[in-house]
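Here the complex is missing a single protein chain, while all its other protein chains stay put.
Our next item is subunit A:
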Amino acid sequence: MIALAVIFAFLLAALGLGLRARRGRDMDLEQWSVGGRGFGTVFVFLLLAGEIYTTFTFLGASGWAYGKGAPAYYILCYASLAYVLSYWLLPAVWRYAKQHRLISQSDFFVAKFNSPLLGALVALVGVVAMVPYLVLQLKGLGIIVSVSSDGRISSHWAIVIGTVALTLYVTISGIHGSAWTSVLKDVAILAIVLILGIYLPMHYFGGVGEMFHAVDKAHPQLLTLPSSGMSTSWFASTVLLSAVGFYMWPHTFSASYSAQNERVFRRNAIFMPLYQLILLFVFFAGFTAILVVPGLKGADADLSLLRITTATFPSWFVGIVGGAGLLTALVPGSLLLMTSATCLSKNVYRLARPHTSEQHITRLAQLLVPALALVSLYFTFNGGSSIVSLLLMGYALVTQLFPALLASLARRQFVTKEGAAAGIVVGVTTVAVVTLSGVTVGGLLPGLPQVVKDLNVGVIALVLNTVVMVATSAATRTASPDPVTTAALRPEPEATAGTG
């Protein structure tokens, strides 16, 4: 009962902070979704870190350490490498977004390629990729609340209550709500992960080294990457793909618009990797759980962190863990909802009805939040997959936006809008076919050496994507000379020259 009360207090605190964040602000679309571009180092850091410390970190990383062992380390690596890329990528994106007063990720493509249609395509890809991501947050939320309340609240009800809270503060406060809740979330999660990761191995084995020795003795295959399957080449290709896809998420991409200046990103690139090291302690907790709470199979591995917590700590502490876990679902969930709603109303609806007023678009975006929340609820209750598999699927989709984005940043733009669109369509289709049919590189080409067979299939989609993009661009470029220069000369791109 105490645990439940503590979790509830967290929920109220989050709601309170979220609603309070609105005070004194006139919520037009720019305030609502990119905070009027006034966030400094700390808020941008927290918003972009909000992407990392989600239920995925909390449950997924420990779940993978528990169920799969060493392959879980990929989670530590990909974001760290993404920060290296961010040093060059984000300032360029931010500068262009500010200059053209962009709000969403698809605005960027609309402006760069001078094609509202391409923007709508990007918006749809983004929204489709975000559904599994949102589903994983909601699933996590349900698991956290039901396990830490000792089953008093079913995961079903937890998900419904959480979604209502989420919808409420996103609709009212937009990104300001997310920024303030993420302050509470990050402080709580940091403290808890450190406590769990240090205390648990100490308590049960006398230290981290002793714990690893014990795991190695009981399960000698867990601590290294296997020679086939999730092997070293799977590891390297998955880390690379995820690092490249990291900033392609519509919510992460547009969260970068909220920065005050471009130096914010360069400075953050130094500190963000160190922040990743917190994951190490999540791994320690997951590995400790292998021997302490054995027997969780498949998607149930995601429960390992909470099971070992309830088995070890008093009820009030379990409540704090549950409450912090709740926040790890709410913050990214709110960004996801807000971004999807903004993309749909601004880049899809606007395209169909170009004369809609700016005010109307803002209202529509706010109304879409509960609608999208309902769709995600539906998928959360009708589908099962472990948290990490859901994430990998979303990543494979958003990564397909990378070649076109990179090409658009080049000084002399070679890629045309037709090329960009064709590449994205081919890439996304490949991912969809591969995901639905369960094909692997090894299955397609059985004669190849194991190193090639284990490559992440996303690599194939990315290669096809790039080849098609370049080929189509070469073909359409000769047909209509220099569409890009015209775009660059136009002072206000179509999508942003609204009536507002």
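Please note the rule applied: a contact is a pair of C-beta atoms (placed from the backbone, for glycine too) under 8 Å apart; a residue touches a chain by one contact, two chains touch by 3 or more; residues count from 1.
We take it that contacts and distances are computed from a predicted model.
Going by its UniProt record, the hidden chain of the complex is named "Permease" among "Permease", "ABC transporter substrate-binding protein", "Chitooligosaccharide deacetylase" or "Acyl-CoA dehydrogenase family protein". For the chain missing from the display, the contacting residue among A:D150, A:D216, A:D300 or A:E358 is A:D216, taking the whole complex into account.
Summary of contacts with the chain left out: across A:L277, A:A311, A:L445 or A:A471, the touching residue is A:L277.
Only one of A:A236, A:L377 or A:A432 touches the absent chain when the whole complex is considered: A:A236. Taking the complete complex into account, A:Y73 is the one of A:Y73, A:Y96, A:Y204 or A:F381 that touches the chain left out.
Contact residues of subunit A toward the unshown chain are 70, 73, 76-77, 80-81, 83-84, 87-88, 98, 207-210, 212-213, 216, 223-225, 232-233, 235-236, 239-240, 260-263, 266-267, 269-271, 273-274, 276-277, 280, 283.
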